[in-house]
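All protein chains of the complex are present and in place, except for one that has been dropped.
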Amino acid sequence: MSGNSFGKLFTVTSFGESHGPALGCIIDGCPPGLELSEADMQRDLDRRKPGTSRHTTQRREADEVRILSGVFEGKTTGTPIGLLIENTDQRSKDYSKISEQFRPAHADYTYMHKYGVRDYRGGGRSSARETAMRVAAGAVARKFLEQRLGIRIRGYLSQLGPIKAEKLDWDQVHQNPFFCPDADKVPEMEAYMDALRKEGDSIGARINVVADGVPPGLGEPIFDRLDADLAHALMSINAVKGVEIGAGFDCIDQKGTEHRDEMTPEGFLSNNAGGVLGGISSGQPIVASIALKPTSSLRLSGRSIDVNGDPCEVITTGRHDPCVGIRATPIAEAMMAIVLMDHYLRHRGQNADVSVSTPVIGQL
Amino acid sequence: MSGNSFGKLFTVTSFGESHGPALGCIIDGCPPGLELSEADMQRDLDRRKPGTSRHTTQRREADEVRILSGVFEGKTTGTPIGLLIENTDQRSKDYSKISEQFRPAHADYTYMHKYGVRDYRGGGRSSARETAMRVAAGAVARKFLEQRLGIRIRGYLSQLGPIKAEKLDWDQVHQNPFFCPDADKVPEMEAYMDALRKEGDSIGARINVVADGVPPGLGEPIFDRLDADLAHALMSINAVKGVEIGAGFDCIDQKGTEHRDEMTPEGFLSNNAGGVLGGISSGQPIVASIALKPTSSLRLSGRSIDVNGDPCEVITTGRHDPCVGIRATPIAEAMMAIVLMDHYLRHRGQNADVSVSTPVIGQL
Amino acid sequence: MSGNSFGKLFTVTSFGESHGPALGCIIDGCPPGLELSEADMQRDLDRRKPGTSRHTTQRREADEVRILSGVFEGKTTGTPIGLLIENTDQRSKDYSKISEQFRPAHADYTYMHKYGVRDYRGGGRSSARETAMRVAAGAVARKFLEQRLGIRIRGYLSQLGPIKAEKLDWDQVHQNPFFCPDADKVPEMEAYMDALRKEGDSIGARINVVADGVPPGLGEPIFDRLDADLAHALMSINAVKGVEIGAGFDCIDQKGTEHRDEMTPEGFLSNNAGGVLGGISSGQPIVASIALKPTSSLRLSGRSIDVNGDPCEVITTGRHDPCVGIRATPIAEAMMAIVLMDHYLRHRGQNADVSVSTPVIGQL
Partner (left out) sequence: MSGNSFGKLFTVTSFGESHGPALGCIIDGCPPGLELSEADMQRDLDRRKPGTSRHTTQRREADEVRILSGVFEGKTTGTPIGLLIENTDQRSKDYSKISEQFRPAHADYTYMHKYGVRDYRGGGRSSARETAMRVAAGAVARKFLEQRLGIRIRGYLSQLGPIKAEKLDWDQVHQNPFFCPDADKVPEMEAYMDALRKEGDSIGARINVVADGVPPGLGEPIFDRLDADLAHALMSINAVKGVEIGAGFDCIDQKGTEHRDEMTPEGFLSNNAGGVLGGISSGQPIVASIALKPTSSLRLSGRSIDVNGDPCEVITTGRHDPCVGIRATPIAEAMMAIVLMDHYLRHRGQNADVSVSTPVIGQL
């Protein structure tokens, strides 16, 4: 299986470049009988869509997804689901300059060395444009998980550059263009982004994702632990440089007595584990956090080299997100949904007939 | 492919429990013609081996590996390499108590809910004992990468609880029981560990791993990016709760102009990317960092439940590492070696005939 | 990886139902730098296309394929190739009757028991309509194999019901609607098919496929032997009930001295092996043969049951091939091309640096 597929029983395979005719994906392994329509995916796609506020790229894509197979009379049939999004706003511009230069911190240089050729129009395959299909596929997983198992997956921006959210009010997350759960910080974020845009610079961000209602038992040690697959999925999102589960890097100076989540018949007393013990879900909320680097497409000139290895100065024009983290919330949610879905099916395949007398305890 | 295999062309499949008769693994896909003997693996196994200082578990395992296949007249043949380590120090003790209780922060509870049964002797499959086979398999990858490509993979402990290494002196790493590259911090670490042992508590740690000499081009976007597979591999190590590539979480409040690694004909000017751009190696050193949680096996009593869901107090006796991070350095190196090896073969498979006129620049 | 993907490094993933809006596939792992256009695929698609003679179904599909990604400036880029064929001739008919009955020897009954639901329009996913995407993907593999390695893959119909081709004249294969290499048998086949059509019955066929120019070394024992993967690929084609490599079932009463292909410096003296020894290509032509069952869609009434398990009589109306074998030649070629391509990349990945002093001998 080559690098554009993810998942072993719920398998998402994707194609498409930023400025090609279309993006698409195939979901193979979705169980039959799930009610599914384009609207289910459109909701999440619209949350990811560019151009919805002045803080994201002004590229405008309808991002209208079409279901081409796998759904019959409104329900999935168990056969592969083909999805397609036509690219509509491929601005015809002169790419001759960028075709000869490598933008610093971009995939230009590495694609050239890997493939010997690259589609330089808008970053081609390395563009975050491909994440649209992740969101569409994730929406299918999410619907199944919600309907059949009562699992709810939600994310939020917990930090934008130096500004940290200090409150987690889920109701606020969709009330502002940042997916920020702390309403008090939104004005500060807006001012920060406005200044940044003027400067021409960009900034990093942190996104947290939480899944509630996950049953215990998901995860396939020793290599396909649930947290390992989550790390894989989340690190595969463009611009992500770090992944934490539960306490994450804070565990370094925690003592064992502090870190360990004690258990009572009423539930776990804390969740430093982030819902995963020994690579298997514990019934607590699954908690992950990711770091997204600042966009590298800047109009501020940077030193680089051209295809001949000669030095040059690169300025990136065009429409870019000054903080890619802002739009990453639905993408991270989607990847978590895909991982949980895949692991649910794998677990069911191997352990469907397991019965356990020990009661499930949740989070206190 | 179930959860105990890792890698697509260089595939490591592992078996074995802490207190079973043996551990083993099969390496499938190792290219033929590599000189290989047990000694190549023993070197790394000995670095991981318990009982080498007072700061690790006193369990004593010879950890002697045998090659059972795939090597003929001192060289690999291209057929699968079978490896075996017999368990020698399976102390016969009374497990009746622990068999009925779930140790907090352990895999006991989740294994029970997943499988309906668990081998409670020493943690069974969830014990870090299985990492011995990772180290053995990693040694094969490491040797190939070093001999054929000049890649060198090295790790060190960069933080033990509150104590951070402030210097990176590679020569120091093997001069102390912590894999600490800063000799000045070693006495402090020793005192800290001695106090901790008296207390009966445990502590977390941070390990960094660096690969030098990796050619540009390794990594398979969009899902099997090199950094995504590294995150998968490293997060699959017992006790790991976080993974960073390059600047990692520090990128959150970096601006684009600060984070981007500018390029000159003489080399990259910085390495915030950690050697990976767009999911593909750039020719810079690959840099990863992981957080390991404190051991949960403590003699300090903790609240928990038993198999009937009733409350209980758990005390873990037996021999345990107060800081699992200490022995994790060779394991993290091994997983990085396996990932790079697998990606080298995958890249070669798909792009063996690519020729690029752009010169490779390294790190300045 | 779920059931709609084939190949490990050259991976084809397919979607689409007979009467859905479109069929599509994603080819992941095609090496970069291959010149590719729709015309390369159209040639093979046209050979498979229905409605080209009175002996095949009269359903008319343009089968026009569009490349949606992975090709830039006329060459593959190493990123996934998205292909799409819109369904144009989905005749709106009343499926209400068939939706309640299971046609004998069809997938109706098994799809219902597997998925609990089925898209009964034209057979849905179980229709041979999906083979169009196999042909399109196979054309890409075929072009690479031909251009880079000089491999030529050709097939022909060697038996139609009771009528066996007795001569193998490659030039004849495309001179008749049967892909028959023996011109003398064509009139007999035409008469036979005309009679059959009148009767309302159908008939089986045998197709042979041969690949010339395959280098020695392809195949991954012990499970992914080249012949095992070929058997998998060919048996996965609709209606295939048997697969032979080389002498096939004739080897049952061959003696060892008769079966073994002796070797001389000038080449192998025979090819009972069909080009595969120990699961690895020998440099001889790869020879496979498949049996295709007669179509089950007949206007001659057959006993069956309905969705309630009650007895019924089924008559299949609509447009169907009286001999599906006729159009199977390009499909079998395509599957052989995909297998060889995948194995070439896998072999290169693991053994790219092998050098052998023993000369390659071909077929005498």
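Letters A, B and C mark the chains as written, and numbering starts fresh at 1 in each.
One rule holds in what follows: a contact is a pair of C-beta atoms (placed from the backbone, for glycine too) under 8 Å apart; a residue touches a chain by one contact, two chains touch by 3 or more.
Only a predicted model underlies this, so the values are computations on that prediction, with no experimental measurement involved.
Undergrad: For the chain left off this view, which of B:49, B:118 or B:241 is in contact with it?
TA: Answering carefully, the residue with contact to the hidden chain is B:118.
Undergrad: Hey, which chain B residues sit against the chain that's not shown?
TA: Answer for chain B: residues 1-5, 8-11, 13-17, 20-26, 28-29, 32-33, 66, 68-70, 72, 75, 77-82, 84, 114-119, 121, 124-125 touch the chain left out.
Undergrad: Go through chain C and note every residue touching the omitted chain.
TA: 1-6, 8, 14, 102, 104-107, 109-116, 125-126, 130, 159, 161-162, 196, 201-206, 215-225, 227-236, 238, 240-265, 269, 272-274, 276-283, 291-296, 298, 300, 302-305, 307-311, 346-347, 350-351, 354-361
Undergrad: Can you list, in ascending order, the chain A residues touching the missing chain?
TA: Within chain A, the residues touching the omitted chain are 8-9, 29, 31-33, 78-79, 148, 221, 345-346, 348-354.
Methods note: only the chains that are shown with their structure count from here on.
Undergrad: Mind checking chain A against chain C and telling me if their interface is mostly the same residue numbers on each side, over half, or mostly different?
TA: Counting which numbers both chains contribute, over half are shared, so the two copies meet through the same residues.
Undergrad: Would you mind checking which chain's C-alpha centre is most distant from the centre of chain A?
TA: Relative to chain A, the chain whose C-alpha centre sits farthest away is C.
Undergrad: Multi-chain contacts only, two chains or more: what residues does chain C have there?
TA: Within chain C, residues 8-9, 29, 32-33, 78-79 contact more than one other chain.
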